[in-house]
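A short write-up of the structure that comes next.
Apart from one protein chain that is not included, each protein chain of the complex appears where it belongs.
On to subunit A.
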Amino acid sequence: MSEPPGAAVSLAEAPSADAPSKPLAAQRVLPLRRPGRWIATAVVLVLVAQFVHGLTTNPFYQWDRFGYWFLRPTILDGLLITLEVTAYSAVLGLLGGVLLALARLSKSPVLRAVSWTYVWALRSIPLIVVLLFLYNFSALYKTLSVGVPFGPAFFSFDESKLATDMVIAVIGLSLNEAAYAAEVVRGGILSVDQGQHEAAAALGLPKSYQFTKIVFPQALRSITPNYVNQLIGLVKSTSLVFYVSLLDLFGTAQTMGATYPGDIVPLLLVVTVWYLILTSVVSVIQFYVERYYARGASRNLPPTPLQQLRTGLTDLRARIRREAAV
């Protein structure tokens, strides 16, 4: 290809246009302009603004009714039930999960098989079915007795007295939660390096100490994010306890909605906002728990949001000062 005669000339001239002012080393590199990114940002901002506009101005949402219901004692009572059911099920589910995981990792084939079957069954059955089964349990078994299978019973309970709606809900959720937690815990335990088990054994540490002080704390690092994920699912699953006639947050809103049909939408908004708050609280707790278990795993702990904000502001200030100086 033949070059146009002007090309070589302009190339030679180009530097001479700016160069005399400053040596190359002192010149700042101009950042690349990214128009595509600006356009995308603008489009998204418009969409967000439209959404917020709709949310605030559409009379359909009835924000005044939302304000009326948000802190109503009946709603707060429901919220309390949701919190109680979640708390009990989370703790019992995790305990069950640890036991199931240990059984699954044991050398006994019977324990392994039982644990595997439990997890398989409970992960297969929908939670609502488990809850309804338990709800009708007192019809299936009038009394619960402790004794030798097919043999004499040592003592027995009247099942209908024992099983309040709350107990049924917690048992159902815990049974379900334990199956998922078992896999989370098992994964966590397997993620601990084999060398840790060997070092603990070589030091002659007692078996229980090996698990509680050496292996489990290290496993918790990978258990935490997965279990919190589980926990957020659990918070929402508690809305199913409405079907075993326990009035949780969702259940209360549902009943109130039946009584005040005009307020169904604001009531759903109240429920939504409360679930958002609960999930946010769980996420904040997760951050600090993860940070705690990161001790030793990473050389420096991840900064807290406050620290991030502070360094962010410092950086911004430094940048502005730099820009101003140029």
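The criterion applied here is as follows: a contact is a pair of C-beta atoms (placed from the backbone, for glycine too) under 8 Å apart; a residue touches a chain by one contact, two chains touch by 3 or more; residues count from 1.
As a working rule, contacts and distances are computed from a predicted model.
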item: Undepicted complex member, UniProt protein name, chosen from "Sulfurtransferase complex subunit TusD", "YciI family protein", "ABC-type polar-amino-acid transporter" or "Formate hydrogenlyase subunit 4"; value: "ABC-type polar-amino-acid transporter"
item: Per the touch definition above, residue among A:187, A:217 or A:257 touching the missing chain; value: A:217
item: Among A:71, A:129 or A:199, the residue in touch with the chain that has been omitted; value: A:199
item: Residue of A:22, A:53, A:123 or A:295 touching the missing chain in the full complex; value: A:295
item: Touching residues on subunit A - with respect to the absent chain; value: 193, 195-196, 198-207, 209, 213-214, 217-218, 221, 293, 295-299
